[in-house]
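Missing here: one protein chain of the complex. Every other protein chain is in place.
Per-chain numbering from 1; labels A and B assigned in written order.
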């Protein structure tokens, strides 16, 4: 019998959210369905439900990200949880305390949920396995982005957005464009899109920014953006990290934009009703032209809105497991 | 027809608070009257009213100011709002995201109110005009100090303080002393005092720290502090920024204190019941002597107390517009 994945409990329910890899189609739709019930909450005058009252949520950001931390903080507060923000780069790890000692301490304070962002791939897994081993089923871990590995809530909000605008995944052609090699967002999206039955998944980027093994995963690889965008329903642009532009992998931002920046002219090759997504923050004029970012096909701000509902859904599902 | 000011809605109600310039006497008194109803709240055992329950207030501090941020945070929490603090100097703008992309993102998270502090004059206007253009009447912007331009909540709490101690603005002689040139507080005070009908408004400071055009605004200008303080009812001291003392505009802090520091001896020239105000933080021994700062005529801590009520008033008025 295969070892159970640390994010599932003995009933196969989600206990942590570490990765979208291996989650069933039913589980993904269950999360998206739950998120749908929360979309309305943020529209009300009183944007709060008492679902997580008295629950202690810790934002453990070992890598700083105000934007992502904010989305989780808002989601938790709209569920009436108590939120404590810990920016651990400037904290006790600098006093030489180990990661797991820090976790043990917070667990001993009766934390209920950890939202973990870490520059090292696998850190949230390590934490989840540790709490599984030491404290039974009480504490829940949400991966808010670990190294190049996974960013499951971003993957889920991308799925929510696609389902919202396109309904049926099984008829779609989806293209992911840019620095796939370093992107945890791309990795989470590929897992989810595959599970949800997208028949044609494309990846577009320069050779230096594409990982190996994509074809074996059933993904079509394009280095020519125009060919890759032809007739797609969904374009997911990736952020080009500044450090790539400075490094040896790319000639220059201008050169990148010329080949892989999404312009109105290139977007015209996709289906006329194709939607354009981006996880933010955008580098306008590098991976995406402002005319597209602010244009009628962009659903980038809808992603942000749905992201709050998706995070509320994940937190409330975990809290019940 | 003149273009409507971006801080007013089509009914002439306050939708944002960006500047006191152009606000009517009625509007100013309405805000002060509303603040009066909140002064008692902070005195109670349970210092909370549920007026802004479920409302999401974002403190967007592009320029760090713990003191001002704290006053808004307390005001919002006493109104039962959810508060998220964003220190944007260390945030996504450092990832190259534009100011307005940041704003769009927060709006997409269903923010209700932005409290904006920015080193650049006009930044809160830019944000207000942007949300007016893009999202209808849902998001409210409060200027918590922008460059040298305006600090309207400080201006309002100064007016509250003066009204509390002196009742009738139309019989007062008010002196503002110090670095008027660089002071957004002075600018907001001058607009409000003029609107509220103060018949004699004086400004006192060295030539190098006084802006031009004051006389045209009906302000009497003094470079001799003793002459300027004679028979005034209200003395508003301004903070001397440290960078001025280091710069070429002033010979030295000692020299400044000698000429423009408020001592008991100089204060004796004002009316015996004159009140002394200061926006804080004070440079004791530079612009104000400790004997005055801690003396019976100082109402500096009353300003702080009233400041919470004034900010609660502004937030609750905007939330209803």
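In the analysis below, contacts are C-beta pairs under 8 Å (C-beta built on N, C-alpha and C of every residue); 3 or more make two chains touch, one makes a residue touch a chain.
These figures come from a predicted structure and were not determined experimentally.
Among B:153, B:283 or B:297, the one in contact with the hidden chain is B:283. Touch with the chain that is not drawn comes from one residue among A:4, A:25, A:53 or A:226, which is A:53.
Within the complete assembly, B:43 is the residue of B:10, B:26 or B:43 that touches the hidden chain.
Here the missing chain is touched by one residue of B:73, B:112 or B:158, and it is B:73.
Within the full complex, the residue among B:121, B:208, B:305 or B:321 touching the omitted chain is B:305.
Against the chain not shown here, chain A presents residues 53-56, 82, 84, 86-88, 90-92, 95-98, 101-102, 104-110. Although one chain is hidden here, its contacts on chain B can still be listed: residues 42-48, 64, 66-67, 70-71, 73-74, 77-78, 242, 280-284, 301-302, 304-305, 307-308.
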